[in-house]
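A single protein chain has been omitted from the complex, and every remaining protein chain is retained in its original position.
After this line comes chain A, so read on.
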Amino acid sequence: MTIKQSRPAIAATGLRKSFGDQVVLDGLDLNVQPGTVFSLLGANGAGKTTTVKILSTLISADAGDVQVAGHDLAREPDAVRAAIGVTGQFSAVDNLLTGEENLLLMADLHHLARDEGRRRATRLLEQFDLTEAGGKPASTYSGGMRRRLDLAMTLVGSPRVIFLDEPTTGLDPRSRRNMWQIVRDLVAGGVTIFLTTQYLEEADELADRIAVLDHGRVVAEGTAEELKRRIPGGHVRLRFADPQGLDAAMRVLGQASRDNDALALRVPSDGSLRSLKTLIGRLDDLAIEVDELSVHTPDLDDVFLALTGDSTNEKVTPR
């Protein structure tokens, strides 16, 4: 994998942050490869926003080393700022200005030439489906439009690393899907996205790698598939052409649960190649005809609940 060899877009080791005696980040390690979507997944209060604030130079960490876009966060915050774009949870648009004026404001602050600024603003308004609303004050925008404008403003400066802090929280399903498409397009253009979300579906849809954050620590990291495989509860579903096949397989496999109407069997399995081989081997030996075989891994919900523990016995004491 060539991607492993390039310098990480974000690298953090031993990141710590406390507010008073409340420990928010407790030794966080992150490694985000350029041109990928990295998702920090966690419940409310897990430390997602604090992480974004630290990585985007808004607040400083108590301890830990961070490199963003190749620059040390503590020593070269200005170089980091020049390379990043941030769209936070709360819209960072000027409500009294129109959508277009907001974009032109960003263009001016990035010292783009007037023509170039206008061109970019027009293109972003088009790209984000805001051309019609471009002349209206942002205060009149709906939640989804405002979020799109917010992200469009972030893109005016062509950042190489973009932080999206819960970009779809509070959006309706359609706006959410639009936002997902925008993120995919950005990554296709080579941008690195650091995305926090509390929606498992969102991480599953978008992220190349997911880190599950719980009480200020990463409790698991990997691709969505890797994470799902770590959790028991996967199974193989076998569908047969006739009840005879079903009966025969049932006799061989023993601990399966059967669904007579669908002529299907549900066999517990971790989904690994080895266990599948064994299963298929046993069916083959008896020449049992299988119409369809599908492997079901647990979804991220299962993973999340298993990794972060039941929310009811969440630690109430800070330490």
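Convention: a contact is a pair of C-beta atoms (placed from the backbone, for glycine too) under 8 Å apart; a residue touches a chain by one contact, two chains touch by 3 or more; residues count from 1.
Going forward, contacts and distances are computed from a predicted model.
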Options "4-azaleucine resistance transporter AzlC", "CDGSH iron-sulfur domain-containing protein", "FAD-dependent oxidoreductase" or "Transport permease protein": UniProt name of the undisplayed chain: "Transport permease protein"
Listed residues A:43, A:79 or A:307, member touching the removed chain: A:79
Sole contact to the chain not displayed, among A:92, A:219 or A:307: A:92
Where the unshown chain meets chain A, residue by residue: 6-7, 9, 19, 34-35, 50, 53, 56-60, 69-71, 78-79, 81-86, 88, 90-97, 101, 105, 108-109, 111, 137, 153-154, 157, 160, 190, 192
